[in-house]
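Sharing a structure, written as structure tokens. Questions coming.
With one protein chain withheld, the remaining protein chains of the complex are depicted in position.
For clarity, chains are labelled A, B and C in written order, and residue numbers in each chain start from 1.
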Amino acid sequence: MAQLTIIEAIRAAILHEMEEDERVMILGLDVGRLGGVFRTTDGLIEKFGRKRVFDTPLAEASIIGSSIGLAISGLIPVAEIQFLGFTHQAFHQLGQQLGRYRYRSRGRFPLQVTVRAPMGGGTKTPEFHPDAIEAQFVQSPAIKVVMPSNPYDAKGMLIEAIRDPDPVLFIEPERLYRKGRAEVPDEAYTVPFGKARVAREGEHITLIGWSAAVEVCEHAAAKLAEEGISAEVLDLRSLVPLDIESMVASVVKTGRCVVVHEAPLSAGFGAEVVATLQEEAFYSLDAPIARVASYDTPYPPATMENLWLPSSARVVNAARKTVNA
Amino acid sequence: MAQLTIIEAIRAAILHEMEEDERVMILGLDVGRLGGVFRTTDGLIEKFGRKRVFDTPLAEASIIGSSIGLAISGLIPVAEIQFLGFTHQAFHQLGQQLGRYRYRSRGRFPLQVTVRAPMGGGTKTPEFHPDAIEAQFVQSPAIKVVMPSNPYDAKGMLIEAIRDPDPVLFIEPERLYRKGRAEVPDEAYTVPFGKARVAREGEHITLIGWSAAVEVCEHAAAKLAEEGISAEVLDLRSLVPLDIESMVASVVKTGRCVVVHEAPLSAGFGAEVVATLQEEAFYSLDAPIARVASYDTPYPPATMENLWLPSSARVVNAARKTVNA
Amino acid sequence: MPENGVYQVLDPSGRLREGAKPVLDDEFVLEGLRWMLLSRAFDSKATALQRQGRFGVFSPVIGQEASVVGSAMAFEPRTDWLVPQYRELPAYLMWGFPLVKHILNLSGNPVAGRIPDDLKMLPTQVSLAAQLPHAVGLAWGLQIQGKEGVVVTYFGEGSSSEGDFHESCNLAGVTGAPIVFFLQNNQWAISTPRSFQSAARYFADRAAGYGFPGRVVDGNDLLAVYEVTKEAVDRARRGEGPTLIESITYRMSFHNTTDNPSRYQDPKDLEEARARDPIERIEAYLRERGMWSDEKAKEYRAVAAQEIEDALVEAQQAPRPEPAQIFENVFAELTPRQAAQRRELLGE
Partner (left out) sequence: MPENGVYQVLDPSGRLREGAKPVLDDEFVLEGLRWMLLSRAFDSKATALQRQGRFGVFSPVIGQEASVVGSAMAFEPRTDWLVPQYRELPAYLMWGFPLVKHILNLSGNPVAGRIPDDLKMLPTQVSLAAQLPHAVGLAWGLQIQGKEGVVVTYFGEGSSSEGDFHESCNLAGVTGAPIVFFLQNNQWAISTPRSFQSAARYFADRAAGYGFPGRVVDGNDLLAVYEVTKEAVDRARRGEGPTLIESITYRMSFHNTTDNPSRYQDPKDLEEARARDPIERIEAYLRERGMWSDEKAKEYRAVAAQEIEDALVEAQQAPRPEPAQIFENVFAELTPRQAAQRRELLGE
């Protein structure tokens, strides 16, 4: 066991899979000598060479598109998109091609491809880079969308993603990359998709988040505890497949819920969470489910991002209101 | 007043605006001699010439991207994307560039640009073409997203779109293009955005739809009436801006609601409608709001599309269940 | 069409150009002609069936048979991969794809139309140019693993305006992947004429910008198309990297069955194109060499017609699509939500 950051946990997962299976290769911008702009692939080109750690030309659609062909040829590509916002340059290759190849080939060509990308704000990156667009991928129904929030899950879920016979979009919480360490087993292990994680148990209200928003929920829960409100924090971990059962179980228990995400409110994945809960747990709800999200504007200038992103203070407010409703 | 199809209403709107304002121009694939693959621009090149009716090279991102520059130069582009599914090729130019230029230029460059595209299934078009991806655009918060369901709205909303100082994504219901005619005034008129339309009044339940799904709701309402269930049908018409007030008013009245859309269920715009209603009308709800949508799979083979798309029979079932809940 | 830079072996009347020495033996040419005739016959039959509502929308190859067949003949389907667009029927057949499966696809039964496991070809692609990076990745992957095989990908001159074309060619250049980019310049992208598509003199001129050779060939000349493609295949097999071939041809029919070219096409252009019909050209060549006659022509056409009839009959016997297939091959395993939706659909 070692104390790892999320960056280190990701690197450990890739390293393990590359050592284990020589079909695994990585490709993307600056993944080689630089080790990626966040160093998630640090040291890998020295170990595996340019054939298996490939700095591509600067063209996102071709990174995803060629991964499809690489997979068909018999390899297991792990593609990196430098920032999730730039998947928009590759959108037609991602949802429509990568996400449907098994379907459109009637099972002849399943694609064992992982696409990794960091997401989210709070680090003063320029516009587009931090866009939280996870809901857009969920609208492409045959791609898995998973989002770890801590080092343990990062390693286990990335190994799971690389071994998954279907394409997985693996979204990393950029803001938490180096924020804190946690115990991570040295050996390989997998964290199955479609199982939410109870990050904190509670009785009065459920706070649901994913990716970096889980941390916001945890802070809010700590503050709420001081006021005598016991909040359960549920980390969804994977949006597709979605763990409806755990969501429902927690809300049936607490009767109240706040959903938190970094994307702008409208049509964010929070809407899906609310809609699902109101379908499945309607008669258990003691108050409307609240959503705390970024505002419905483009990403603001860096100096104002912390006013725009959902804060634990806003979550606390929403939880209080919900509990008192 | 003439009886027009949606196609004809759209053509009338463009024609009027091009005659009225010489800055208005159209660009897209096959918009010239062919008059567009659906003939919405039929006869326009003969009238206005290639300068104002421009057959572009086959490249969607450049159609949207160059529209941005055309608008900055002082023109008012109306760009056509042949099928909404192919906006994915232009996604980075649409939400991030077109949709944010006013914001990122701090107001220096507002963009008076309309992007038109047909959406939806039921006509046996090949995969990708019919993708109902409207929710993805709503996640790009500074682009208006509007979706007429009938000839009158098509003309009035398209004129509104062309005159709107901000970018508007104008999504047309392909399946209804030539299905039926309706009275459309000869002169120019506008239908303001952000106002839903009560397509049918009712007391017991509200059916909410947009685009071609409105027709499905209307069929369902007719069948429900035979069983003594009086259903109100609300045609949202515009997703951004969203007419929350009318949605809430109707559901406060009926206490029950079914939302219908062509996109796959998960993270579809229906989720936003449900989430909003449960926030704003929680205490008026007598039963969980149901969603009737396409299934969470890629678009199926054409021969099976009618099993996959939301049918009025499924809406009737959902409404019955809701009313009896 | 015999223009500076455009490779030709036969002139439009089927005579050998001065100094030209065909490399294909006559039997092989006859075999090519057989595929061309089958393709042409299928297109007329399919058009008729589509008009009767028995087939979905489809895009005929008419006019481009030499371009497709001549290029496909240069590959070895046992080792080489075919990455199609949608207007290359004879190539699919030459790779071993059963005509009956093609018919099933056109008649809305794609599940039964699945590519057999042992064929090295990808499904047709309607998202234009989206197949190009797949083809590059595939070729690059073969190279990385030291597997034999060259990849050919087909696409139209219209599709070559998409960003995917550029990104794919550039990546192929950088990786040196064994791939042949085969651009069919049939002068039209639906109603958009070639002159509106690009100001480039030749589309093949773009290859220099990616660091590999570009060739221009008369796409209605079976022998020329074969030779130029074979050279590119040999290059790729030797590990010398990609080639971009522009095959200059003409779409002698509608874009697809929903299209009406009379709205935008000058009838004179079509007439001129008809005078350069690739089938007549190769027939004249073979006749000159004593390998072709009216009887042979009749016989080949009869055989083609029979082959199509047999496939149509066989297609009738395929199992009809089932609702449950909507939920097949989404993922290796359905998510719980998908499984619930499946149960709803099937009334379980």
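What we mean here is this: a residue touches a chain if its C-beta (ideal position, glycine included) is under 8 Å from a C-beta of that chain, and two chains touch if they have at least 3 such contacts.
Everything numeric here is computed off the predicted structure, so don't read it as measured data.
Engineer: If I'm reading the header right, one chain is hidden. Which shown chains does it touch across the whole complex?
Structural biologist: When the full complex is considered, the omitted chain touches A, B, C.
Engineer: Using the document's definition of touch, tell me which of B:R11, B:R104 or B:H129 contacts the absent chain.
Structural biologist: Counting the whole complex, the residue in contact with the absent chain is B:R104.
Engineer: Tell me which residue among C:S39, C:Q197 or C:Q325 touches the hidden chain in the full complex.
Structural biologist: Within the whole complex, the residue contacting the unshown chain is C:Q197.
Engineer: Out of A:T5, A:S66 or A:Q89, which is the one that touches the chain we can't see?
Structural biologist: From the options A:T5, A:S66 or A:Q89, the contact with the absent chain belongs to A:Q89.
Engineer: Which residue among B:M25, B:I133 or B:L158 touches the omitted chain?
Structural biologist: Spelled out, the listed residue whose C-beta touches the missing chain is B:M25.
Engineer: For review purposes, identify every residue of subunit C that touches the missing chain, sorted by number.
Structural biologist: These residues touch the chain not displayed: 161-167, 170, 173-174, 176, 196-201, 203, 205-212, 241.
Engineer: In the whole complex, what residues of subunit B lie against the chain that is missing from view?
Structural biologist: 25, 51-52, 56-57, 59, 61-62, 64-75, 77, 92-93, 96-97, 102-110, 141-142, 144, 165-166, 194, 240-242, 244-245
Engineer: Mind pulling the subunit A residues that touch the left-out chain?
Structural biologist: Residues of subunit A in touch with the missing chain: 29-30, 32-35, 37, 55-62, 85-86, 89, 124-129, 265-266, 295-298, 300-304, 307-308.
Here, only the chains that are shown with their structure count from here on.
Engineer: Taking the mean of each chain's Cα atoms, which chain ends up nearest the overall Cα mean?
Structural biologist: Of all chains shown, the one whose C-alpha centroid lies nearest the global centroid is B.
Engineer: Among the chains, which one keeps its Cα centre farthest from the Cα centre of subunit B?
Structural biologist: Centroid comparison gives C as the farthest chain from subunit B.
Engineer: Would you mind pulling out the distance in Å between where the CA atoms of subunit B average out and where those of subunit C do?
Structural biologist: Computed from C-alpha means, the inter-chain centre distance equals 36 Å.
Engineer: What is the distance in Å between the mean C-alpha positions of subunit A and subunit C?
Structural biologist: For subunit A versus subunit C, the centre distance works out to 41 Å.
Engineer: So, what's the distance in Å between the C-alpha centres of subunit B and subunit A?
Structural biologist: 30
Engineer: Going through subunit B residue by residue, note those that touch at least 2 other chains and give them in order.
Structural biologist: Expected reply: 85-86, 89, 127-128, 266, 295-298.
Engineer: Could you list which residues of subunit C touch at least two other chains?
Structural biologist: Only 110-111, 127, 163-164, 330, 335, 337-338 qualify.
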